[in-house]
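Everything on this sheet refers to the single structure shown next.
Excluded from the complex is one protein chain; the other protein chains are retained at their positions.
Per-chain residue numbering starts at 1, and chain names A, B and C are given in the order in which the chains are listed.
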Amino acid sequence: MSLMERDPNAPSVWRGEMQVTNRYTFGIAGERFFRSIKNEGRILGTHCKSCDRMYVPAAAFCERCLSQLDEWVDVGIVGEVVTFTHLYVNFDGSRRQEPETIVFIKMGDGGIIHRLILNDNEHVSIGMQAQAVFKPPAEREGSILDISHFELLLN
Amino acid sequence: MSDKISNYPGTSLSEKDIRDGKVLSIHDEMPGGFAWDTGIAIGRYLAGLREGMILGSTCVHCRKTVVPPRTVCEWCFRPMDDFVPLQDTGTVNTYSLCYVTWDVKRIKEPETPAVIDLDGASPLHGILHKLGDVDPQQIAIGMRVQAVWKPENEREGAITDILYFKPIEE
Amino acid sequence: MSMRKVAVIGAGMTKFVRRAQETGKELSWQATHMALESCELTMDDIEAVCLGTAPDAFDGVHMNGEYLSDGAGAWRKPYMRSYVGGGTGVFVPIQGWYHVASGMFDLVLVVAEEKMSSYFPHAQGAFLTIFDHTTERPLKPNLLWIFALEMNRYMQTYGISKEDIAQVAVKNKRNAADHPSALLGDADITVEDVLNSEVLAWPVNRLDVSPVSDGAVALVLAAEHVAKRLTDKPVWIEGVGWNLDTAYWTNRDLAYPRYVEYAARMAYDMAGIKEPRKQINIVEPYDPFDYKELHHLEGLLLADRGQAPQMVVDGITQRDGDMPVCPSGGLLGVGNPIAAAGLMKVAEIFWQLRGEAGARQVPGQPKRGLAQAWGDLMQVGTVVIMGR
Partner (left out) sequence: MSDRVAIIGVGWSGYRPITPELSYKELMYEAALRAYNDAGVDPRRDIESFVTVAEDFHEGTSIFDEYTPDQLGAVLKPMHTISGDGLHGLATAFMLVKTGQFSIVAVEGHSKASNILSMPGVVAYAQDPVLNRPLRINTHFIAGMEMNRYLVDSDTTQQQCAQVVVKNKRNALDNPSAPYGAKLTLEDVLSGPPLSWPLGVRETAEHADGAIVLVIASEEKALALSDRPIWILGCGWSNDSPGLENRDWGQAHYVKGAAQLAYRQAGINSPFQAIDFAEVDDLYAYKELQTLEALGIFGHGEAGQVTEEGLTHKDGSLPVNVSGGSLGMGNLLDANGLARALEVVLQLRGNAGSRQLEDVNIGLAQSWRGVPTASGAVAIFGN
């Protein structure tokens, strides 16, 4: 589609970095949600009265009706495995020798996405109960990483 | 304003609020490596720069010579007819004396970006580059300039193979 | 074929601040929630949502439109994000307009959000990557360059002084003193203050530039039959226009924004406006830099080329002048959270035409107003004309 001649010796690619460096605040709801994880080891939700939904992690607003949410509720640290996966790739796409297990644990009408650490001979399945394991208080910074991982709660 | 609005939301923070941890925050950075294919037109443009030559492309139909070169004429949507070597001299179309870096830190000696209309290209067709070898206060629109090239063995096929444009007497 | 009429029936906005604690989602929600309350609607009434936000690098989220969707009220609704760089804020209502004018939807939310402070260490960093990656970025250009280059060309072409241009900054920052959401309102600022502020990139001084900000704005758009049911003060979108010039910005004359003219002509045609200088009562042209307001007034055909500065000098563009320009305080005064700032201008026209602009209300019960934004590499114009 070109009348112009291609130069086989021309540089074929130009390399560069797209610099994207950010600092995020946690927001109005995130501030309180993560402070309570950090300071008290408690997971909080917010309840929407008009939709009767419990948002976990706590949200400032109901995504369904856009009401402001100010009813804060401790939802405990135990929930049901909604789904999980054994992941064979690292964040950067490189292959893992051993998979890591990622879970979504239901709390209220939402829940928490995190890693699940399985003990020897343990197998996870949908519907099992799991509980959050927190880092020691001194190591918590106010982050989703203040929860170290989840572990299965065996009856 | 609308009678119903009594209070405008939005919580203002100072840099100190964040730095001191009064509110929580987190940093991140995207791994943003790219290798953009240069293609027919820009590949040749870079090859030309490596040879110490600025290439444009010409559309016979529109009687236009443009720079940097492209394979299609954006005005008539016909394929460009050919590459054309331009001169490395030109005229300052506009310029600035920039006293701050991109993140708004002061610098003493201003950077001197300019649009330089190149000889051999159609009127008002130029490229972005910098001016050098000149007292910034002496720069003026309409000034005649010429490219100062990197030594041949240091050129890599990049717009930075031209170090800057300097004023010339004619 | 007659076009469906589209009205603006509600508006909301957050404060424009330098650094917001709210996440981008929360800012979007605050503005959206306020817009719905202003016309007493709920999310059940809304049929589709349009979002505008400028580069993803600011919020620091890839596919930022998806990330912001819940805050904009998009849950299980048709939702799209439009994008024309700095022109986005005035483009989103155009996007909302075609959602309704097409007959597809009757009630649509239009939301614009920007959280520039999430780019770290400085929001300007996001602009380093707007230049051509191969032919320009290696020169490490910053955003100020292109404005300075354009301003210089404009001044030189028409022999305009920095003093005259500085009057725009003074007018807008003074106007913004009356805006409850404004970041940089200043009732006492003078031309000397602007001229004596530090030189960033000659001819641009610090007070020639609008401030980096966070904020969000939302509107509710309705089809004619719905608008008439919901309000006795609908503000009609009479004309829209947008236009994109070549990306090769060093291959054209920067002294005149022809893309703004083309966008304006499209909007005037649609609105049936033959004599814009007589028929437009209030103007909110895009003013991220003070010279831009002048540049845009010329592109909008509201001033002759090179003559806009005289309008400012003569006081015509003051809030009580013959053609008030940026009665809101503009980006220079209210702040410049890019997409949100553009939509703020449309919201301002809405409030002005309804007589709800409080201390900023222009006298004489204006009938028709125009909002315009600009963006990309000196390249895109977006125009909305609204009338009572």
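Methods note: contacts are C-beta pairs under 8 Å (C-beta built on N, C-alpha and C of every residue); 3 or more make two chains touch, one makes a residue touch a chain.
These figures come from a predicted structure and were not determined experimentally.
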Chains on display which the left-out chain touches in the complete complex: A, B, C
Of C:F16, C:W29 or C:F91, the residue in touch with the unshown chain: C:F91
Absent chain, residues of subunit B that touch it: 26, 28, 30-43, 70-72, 74-77
Where the missing chain touches subunit A, by residue: 1-2, 6, 12-13, 16, 18, 20, 22, 24, 26-27, 30, 34, 55-57, 63, 82-93, 99-100, 102-104, 109-115, 126, 143-145
Where the unshown chain meets subunit C, residue by residue: 1-4, 23, 54-57, 60-70, 74-86, 91, 95, 97-99, 101-104, 126-127, 129-130, 132-133, 241-248, 258-259, 262-263, 266, 270, 375-377, 379-380
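FYI, only the chains that are shown with their structure count from here on.
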Farthest chain relative to subunit C (centres taken as mean CA coordinates): A
Contact-richer chain pair (by C-beta pairs counted) among A-C and A-B: A-B
Chain centre separation (subunit B, subunit C; CA means) in Å: 26
Gap in Å, rounded to a whole number, between the CA centres of subunit C and subunit A: 36
Distance from the mean Cα position of subunit B to that of subunit A, given in whole angstrom: 41
Junction residues of subunit A - those touching two or more other chains: 14, 16, 18-26, 28, 30-31
Multi-chain contact residues (two or more partners), subunit B: 11, 13, 18, 23, 27-28, 30, 34, 36, 38, 42, 46, 158
Subunit B contact footprint on subunit C (complex, rising order): 11-22, 27, 30-31, 34, 37-38, 60, 62, 120-122, 124-125, 127-128, 131, 133-136, 138-145, 148-150, 152-153, 156, 180-181, 198-204, 214-215, 246, 248, 250-254, 351, 354, 356-358, 360
Subunit A residues touching subunit C - in the complex, by the definition given at the top: 14, 16, 18-31, 60-61, 63-66, 68
Touching residues on subunit A, where the partner in the complex is subunit B: 1-7, 9-26, 28, 30-31, 34-35, 92, 142-143
